[in-house]
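Before I ask anything, here is the structure I am working with.
All protein chains of the complex are present and in place, except for one that has been dropped.
Moving on, here comes chain A:
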Amino acid sequence: MSANVKAAVSPYPKKRFFRRMEAYLLLLPALIIIAAFFGYPLSKAIQLSFMHYVLFEPNNIHFSGLDNYKSILSEDNLPGILFNSLIWVVLTVGLQFGLGFALALALNKSFRGKNVYQAIVFLPWAVSAFLIGMIFKLMFSERNGLINELLMKFGLSDHAVPFLALTGTSIYPVIAAMIWYGVPFFGIMILAALQSVPKDVYESADIDGAGKVRQLFQITIPYIKPTLILTVLLRCIWVFNSADLIYVMTNGGPANSSHNLPSYIFNKIGYSTDYGQASALGVMMLIFLTVYAVVFLRATKYDEAGDI
């Protein structure tokens, strides 16, 4: 797909050498930064995961084999946290995708004030997770919370519910906040993809008498499939890796019941300062993600999807 601007053959050998290396030289800064900020931390984290490394015990740092992994796997909290991680990703990305798609379809036609409208509905994407967490915490709060007020007003509940303090379900309000945050991202990406579908395809479909719904499933979706697949893949990874909303809204509580994997790791870093265990958990996350990405790309046949 990418075209090749051929380097002119130069009679001076030294110049030719630089011409040949140009591609690498241009990439060099990026590669150095990636080696330093991804390569190094990654190898260090793998190393730490096999060590007893607690910040409070600076004189007791040593190689400990698989101890960190063993103690994590035998933790009582783990099954719940894994389950949370799963529903966190599935519910969040599923609903973000559905709503984002609907938004993009609704926006894929010009109307008056569209620019202003877009600027507003895309805004949550630009807001910090910290702030979103605080707003939703305020809205979901038991005492004088907007959500409780509305529920009682419409007769859906006769008393105020302490949503963020319910063991086992306190992660759902956080998921709601996360969905609100991520719909615009899907909206932007899908809208951009929709706008790249050539108009004449629809014109000929109209002439052939294909209805709007059929056009959606037989033209639009296949055409933008690569974008959809890649966006979902990336979002799943980012959502799986994101912890800040949980940290802000429930901090994993009550009793660790609303942690996902990364927020639990952050908790470990902050409270027990057991960097070894935290790293072991991180390495496990990375393994999950790798398996997920490979399976996802195979299952969606990304390689065979049409090129835009």
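Basically, a residue touches a chain if its C-beta (ideal position, glycine included) is under 8 Å from a C-beta of that chain, and two chains touch if they have at least 3 such contacts; residues count from 1.
Throughout what follows, contacts and distances are computed from a predicted model.
Considering only "Rhamnose transport system substrate-binding protein", "Sugar ABC transporter permease", "YeeE/YedE family protein" or "Pyruvate ferredoxin oxidoreductase", the record for the omitted chain gives "Sugar ABC transporter permease", by its UniProt protein name.
Checked against the hidden chain, the listed residues A:69, A:97 or A:247 yield one contact partner: A:247.
In the complete complex, the residue from A:62, A:109 or A:199 that touches the missing chain is A:109. Considering the complete assembly, chain A touches the hidden chain via residues 1-5, 22-24, 26-27, 29-31, 33-34, 36-38, 40-42, 44-45, 48, 99, 102-103, 106-107, 109, 115, 117-132, 134-136, 138-139, 143-144, 146, 149, 180, 183, 188-189, 191-193, 195-196, 212, 224, 226-227, 230, 234, 237-238, 240-241, 243-244, 247-248, 262, 265-266, 269, 275, 278-279, 281-283, 285-286, 289-290, 293, 307-308.
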